[in-house]
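With one protein chain held back, the other chains of the complex are shown just where they sit.
What follows is chain A.
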Amino acid sequence: MSTTATAIGVSPKRGVWGGGNEPLKASYGKLMMWFFLLSDIFTFAALLITYISLRVSFPAYGGPADAFVGSNEYWPVPELVFDAIPFFHGVHIPLAFVGLMTFILILSSVTMVLAVEAGHRNDKKDVVKWLLWTLLGGITFLSCQAWEWTHFIHGTPNGSLITYVNNFGQTVTETIFGANLSVNEYGPSNFAQLFFFITGFHGFHVTLGVFLLFLAFYQAAVGVYEQRGHYEMVEKIGLYWHFVDLVWVFVFTLFYLI
């Protein structure tokens, strides 16, 4: 490129402005995906940092774990809230289910990177195989999250006694089961609101990712990318999928561990 620039009398240094260069050495689609992901990082960071901010504005639960009762006076300890797994009703198994979800999402990220690697080799069979595994991982994760939400909304059999201001402006004290956007049995109303917004927004991204993965899976299987001559679409969707995993790593730490 610079040889053409020098030929018409532009110094090689200014040749960058002559066009025909690729200073970032990435395709348009990949660049735009990266910048979209950067803006999405800021969105998620704003939500998660809001979580930290609201969390430190409430007292932490300081008592012994087995004496924990939900109250909107203090922030709950996550391992005492998220302690249920399917088929083991009423058994206290802290964080096991969400740990399983994390494993599933990380593994689906691994199968995605294997699909991208197969795409670099133009290996249609491998791309289709690994995309299918990734798709399965994404759907399994979403199903787990649906269960998690259902359990969170319905709550524990005993509930907890909460004093709060209801929608009519009256201060009431009653036993609350589960959670909604105005009151919940686990902690301050901010706790459930942030839970719904952050895991919900992440789940929305996973849902979009599943649609995109299905698109890539279908197009790879019918040979669209083979005709096109490259598997860049798999790479771009891969970037998005890894980002979803990246966000979950932070959600997991901030929501379930701290």
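Everything below uses one rule, namely that a residue touches a chain if its C-beta (ideal position, glycine included) is under 8 Å from a C-beta of that chain, and two chains touch if they have at least 3 such contacts; residues count from 1.
Here is the rule we go by: contacts and distances are computed from a predicted model.
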Since a chain is absent, check the UniProt entry for it and pick the matching name: "Cytochrome C oxidase subunit IV family protein", "Carbamoyl phosphate synthase small chain", "Dipeptide/oligopeptide/nickel ABC transporter ATP-binding protein" or "Sulfurtransferase TusA family protein".
"Cytochrome C oxidase subunit IV family protein"
Residue numbers in chain A that touch the chain omitted from display
23-26, 31, 34, 37-38, 41-42, 45-46, 49-50, 52-60, 77, 79, 94-95, 99, 102-103, 106-107, 109-110, 112-114, 117, 120-124, 126, 223, 226-227, 229, 238-239, 242-243, 245-246, 249-250, 252-253, 257-258
